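The complex is shown incomplete by one protein chain, all other protein chains being positioned as in the whole.
So that you can tell them apart, the chains are marked A, B and C in the order they are listed, and the count of residues begins at 1 in each.
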Amino acid sequence: MPTDNIDRLLSAYRWMQLTRTLDEAIRTLWLTGKGVGGTFNQRGHEAISVGAAMCLQPDDLVAPMHRDLGAFLVRGITPRRIMAQQLGRATGVSGGRDANIHGCGDLDFGVIGFISHLPQSLPVAVGAAMAFRHRHEPRVALTFTGDGGAITGLFSESLNLAALDRAPVVIVVEENQYAYSTPIATHSANVDIAARARATGVEAIDIDGNDIEAVLTNVTAAVGSARDGEGPTVVVAHTMRMLGHAIHDGAEYVPAELLTDWERRDPVDAIRATLEVAGHPVDQLDEIDSSTLATVDDAVEFALASPWPDPSTVESGVWA
Amino acid sequence: MPTDNIDRLLSAYRWMQLTRTLDEAIRTLWLTGKGVGGTFNQRGHEAISVGAAMCLQPDDLVAPMHRDLGAFLVRGITPRRIMAQQLGRATGVSGGRDANIHGCGDLDFGVIGFISHLPQSLPVAVGAAMAFRHRHEPRVALTFTGDGGAITGLFSESLNLAALDRAPVVIVVEENQYAYSTPIATHSANVDIAARARATGVEAIDIDGNDIEAVLTNVTAAVGSARDGEGPTVVVAHTMRMLGHAIHDGAEYVPAELLTDWERRDPVDAIRATLEVAGHPVDQLDEIDSSTLATVDDAVEFALASPWPDPSTVESGVWA
Amino acid sequence: MTDGSSLDDPRPQRTYLEAISDALVFEMSRDEAVVLLGEDIAAPFGGAFKVTKAAGEKFGSDRVRNTPMSESAFIGAANGMALMGMRPVVEVQFADFITTGFDSIVQFAATTHYRWGAKVPWVIRAPADGGLRSGPFHSQNPEAWFVHSPGLKVVAPSTPADAYGLLLSSIRDDNPVIFIESKPLYRSLNGPVPAGDHPIPIGVADVARPGRDCTVITYGAMRHQATTAADLLADEGIEIEVIDLRSLKPLDLTTVIESVARTSRALVVHAANRLAGVGAEVAAVIADECFSHLDAPVKRLGGLDVPVPFSPPLEDAYRPDSDKIARACRDLCAW
Partner (left out) sequence: MTDGSSLDDPRPQRTYLEAISDALVFEMSRDEAVVLLGEDIAAPFGGAFKVTKAAGEKFGSDRVRNTPMSESAFIGAANGMALMGMRPVVEVQFADFITTGFDSIVQFAATTHYRWGAKVPWVIRAPADGGLRSGPFHSQNPEAWFVHSPGLKVVAPSTPADAYGLLLSSIRDDNPVIFIESKPLYRSLNGPVPAGDHPIPIGVADVARPGRDCTVITYGAMRHQATTAADLLADEGIEIEVIDLRSLKPLDLTTVIESVARTSRALVVHAANRLAGVGAEVAAVIADECFSHLDAPVKRLGGLDVPVPFSPPLEDAYRPDSDKIARACRDLCAW
């Protein structure tokens, strides 16, 4: 493997491990009763959220959804700010105003803070891309949606708008086989999301969402083609949501075998194996793991020690 | 041509001529300042609205839109009631409450009164079909939408619902090349509506919407297959809106040649020609024309002589 | 015993959530036309809050039906089903997502009977309200939008018994009914619920507690904050009358006006945003109709004019509670 590739994979490994570790820390806090409100699970989605975000330039924009912890991190939103956000602290990204990773937006890092209504990030990313194109800026917007989000009317309307404008936007569909408790075949008459996207007039490809190299290669190509004025692409990344929809959900409705199968395809294990096979020293990988753990421990400590927002500020900032 | 066919075509001719003549009478009233509010133009759509409605059984349901005057008539809503509706009289279908052919619903005739928000008739027809299927009734729902309506999110969501349930519903798309002033290629990145429909998982066919025989044959097949439990079909009927979007609209944005071309394909002229070629006596056709004219004159007279609604009733009936 | 029942009440004790679940099962047994629609509601999962679990287990996926995440289309489909004589009961997963189907509700369903006389007998169950640290999109109280829209009914029960009885009536009502459920009460509130056929009429307020000094007009979870405040104030010698509106459309203004004419003081409280909320309508009516009886201006408490914030100190600042109610009543009585 060429060094460039190795470096990129190493970087991906770092981000994926950080995403995994941070997610596990959040989970632990919640399961031990230290959480505030609800929170989402990320396990299984690390290659997609990290990989896709890694394909962007600093000036690009990302509009994530609730499985995209990795994208927030890659863009530069620190674990400290994210952990404080989860715990509703003044030091969190939204200062305690929005929940879990909702509203975790920061335009300094080119990140849109999403809302619950799915898939509202989609038209927003399309509009951002329309602005880039209108101003002849070489920027790209990237957004994510689930398979559930991809069956909404807003999905088809947004794709049509993007196609009409040849807007520089990449839409990553995280097809994780379920929308909450509902299997994709129950909510979508045609489960071939790429075919549906193509019918609206947008290029679309299917990839293995647990294979970081596939994500990096294909999203890089999609971003490049958007930047070159070739218009939007939908990248359907197939994966499996390995835990419940959110922390409260035991996902008893998911067949155990399905999880066992996908456990073998764990994206973090897979990238590590690739690096090891490519001859990358194991101790260096272990070293990444332990420094990641330290970063996450620090984030938890920081968040727990952070002040609550001042209630006297509750009415400020509803308007700019 | 077999007699059965001739009879059906004669019947279609009668309804199409009635639709055309009633539409012209409405237009005349409006252009001479006797109208109330706005009203839509029907010219060019007669074969579709009449033909599709003729394929239904009395127990079936139709949820029309604003180019479907023919469907209201075929279902049995009389020219008198429609004319009185247009003029806001107490004797109109909605008793003066809704405008032009909005809200022209009457469940005794299996007709849903549409609202402006397009294409809201679609999920309603799908829901009706779901009810039929749920209760194992051999009934079919049929609805119409335009090319503009077919690019909405509600179109794709409704088709998905219908496909998931194999609901006995037929969706006729009146592709008339424009949504108000906007050409189809400006509002739809992929103008192949049938392909979009198929991508959602619904069968779809394209037909010549000015050819009454094509409408009758294909919609009959679609209705039959819905009734047989084969699920929904989208029928994309291609035509041209021959006048403005509504009475106020001169449609200067439509190229003259386009109208000239389509004038030659006028659906009412075409069916008449077919009947003449099939050897049907011209004087019998002329006789239909003149009795139609008398019916429409009577409707105008009835409507103009009809009382206004009593203002003291304005608050009644907001709830059942 | 938040609703004043006694321990030896023979009726079964049910949570607010169980009462709703019971009502669904009861109506589905009674009337084949009742079907449930919504995201993730089918058995065995039974919905985000498990409200439809019992119904799904009993009646199967033909009558308790999972829908895609397509609120416009499936509420639109409920319109069609209702027009064909069924009685769909739709769950929006959280009340917040009701906006996604807004057209199908306020434009189609609400106007149909007025326009051409057809009935659209559905219920939309909307798990609403906050206090649970769920943030701006899982804590909303959307009722004012629907009260302002001609043609809907809006119901907002606050006790298990009311939830049960009002849901029976809502399902039987020939109109589209927005049924606002208070999530914070789902599992925290127990009360007696009569088994069987005991509908409670829509449009009749409930005097939750009689009093002579000041009337608090409220609904939903705030009923309990108001009765708690009344307990506090009783110790101070102030007797608060608490009226639970139960139905927001139609509003039982007769009960409200009779009470305020007697107490001469009124406070209107709801968890929904105060600005241009339902409380504004109630306050405006009281100020008008009780003009010559009032000893103090009609006051209002409600959510602040901001999205419902997530963090506990912010949400507590945002939201009315028994202390804020007690304070407002003291001020009113000292006026």
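Structural remarks
Rule of thumb we're sticking to: contacts are C-beta pairs under 8 Å (C-beta built on N, C-alpha and C of every residue); 3 or more make two chains touch, one makes a residue touch a chain.
Every value quoted in this text rests on a predicted model; they were computed, and no experiment measured them.
When the omitted chain is restored, the residue from A:130, A:170 or A:215 that touches it is A:130. Only one of C:151, C:176 or C:199 touches the chain withheld from this view, namely C:151. Touch with the chain that is not drawn comes from one residue among B:49, B:121 or B:152, which is B:152. In the complete complex, the residue from C:106, C:271, C:301 or C:333 that touches the missing chain is C:106. Hidden from this view is one chain, which touches subunit A at 61, 63, 93-94, 97-98, 102-107, 112-113, 115-117, 120, 122-132, 134, 141, 153-154, 157-158, 160-161, 164, 317-320. In the full complex, the hidden chain is touched by subunit B at residues 36-38, 88-89, 94-100, 102-103, 115-118, 148-149, 151-153, 179-182, 186-188, 252-253, 308-315, 318. Panel shows subunit C; residues 96, 99-100, 102-103, 106-107, 110-111, 114-115, 136-137, 144-145, 147-151, 249, 273, 275-281, 283-284, 287-289, 291, 294, 296-300, 304-307 of it touch the chain omitted from the view.
In this section, only the chains that are shown with their structure count from here on.
Of all chains, the one whose CA centroid is most distant from that of subunit A is B.
Remark: subunit A and subunit B have CA centroids separated by 46 Å (rounded to whole angstrom). If you average the Cα atoms of subunit A and of subunit C, the two centres end up 36 Å apart.
Among all residues of subunit A, those that touch two or more other chains are 151-153, 186-188. For subunit C, the set of residues touching two or more other chains reads 67-68, 70, 72-73.
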